[in-house]
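The complex appears here without one of its protein chains, the remainder shown in place.
Presenting chain A:
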Amino acid sequence: MEKVVAVAVGATRPAICSPSLAEVDFRTSVKMSGFFNVSRLRSLQPIKALEESATASVVQESAAISGNNLCQNSTVAKSTNILWHKNSVDKRDRQQLLQQKGCVIWITGLSGSGKSTLACALSQALHWRGKLTYILDGDNCRHGLNRDLSFKAEDRVENIRRIGEVAKLFADAGVICIACLISPYRKDRDACRSMLPEGDFIEVFMDVPLQVCEARDPKGLYKLAREGKVKGFTGIDDPYEPPLNCEIVLKQMGDDCPSPADMVETVVSYLDENGFLRA
């Protein structure tokens, strides 16, 4: 039995924006709950408003001008003589400006599990609420930042590491950054989690059976993989390691799947309840 639910999404006026976004009537059809099970495996403490950014910085302008900079030189990774520069506008200021808290929503799952579909729908829903988001899609990043990487194991690790680092920068900038990529290895996803302050990394697992993804095969890749034309394809001849303890699981049970609107509602509720949709 289908139920039509009309949801009015009221967009709040951002602190920095002159034209306000109009209220939008958002009609969506919702399947009855027997078709899917949406669970949140973690309930985190609300984000503290005065949380420090991992890259927070304060400038001592007079010191810089006079040449008496008090920063310590350091050796960082492969480079020596790297300073940490401090900045007077920090994450908290940007969050006040945007009336939201920056974070990373990391959507993981098999090819065809609906990651990009969710990312786009989520971005749209949050935009209608006056929130600034940005999608880092695995495929899109391979057109630019990660164009020098292949699908070898070490390059997959580097691909995810770089996206994690960029997502961290976006979160520090106050943006709700939606990363969507297969990211099949647990270790790599956990490494990205550890880059961010506790609670700012929100892992969303698209728990869709392989046969459903393969039946969809939106890019024709499963077909190519089964024919042996694509090697090392996740789910076919390369493993996917599901999260053991993530914030949101979007699980499909039975033959049907939740609508993007339902999935979006789950994620938006999580963000709301955990304080990300206000400064």
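Note that a residue touches a chain if its C-beta (ideal position, glycine included) is under 8 Å from a C-beta of that chain, and two chains touch if they have at least 3 such contacts; residues count from 1.
Note that in this section contacts and distances are computed from a predicted model.
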item: Candidate names "Adenylyl-sulfate kinase 3", "Calcineurin B homologous protein 3", "Annexin" or "WD repeat-containing protein 46"; UniProt protein name, chain not shown; value: "Adenylyl-sulfate kinase 3"
item: Touching the absent chain when the full complex is considered, from A:T108, A:N146 or A:Q252; value: A:N146
item: Residue touching the undisplayed chain, where the options are A:V175, A:V208 or A:L250; value: A:V175
item: Chain A residues that touch the omitted chain in the full complex; value: 14-19, 21, 55, 57, 59, 61, 63-65, 67-69, 71, 73, 76-85, 87-89, 93-94, 97-98, 116, 119-120, 123-124, 127, 130, 132-137, 139-140, 142-151, 155, 158, 162, 165-166, 168-170, 172-175, 195, 219-221, 224, 230
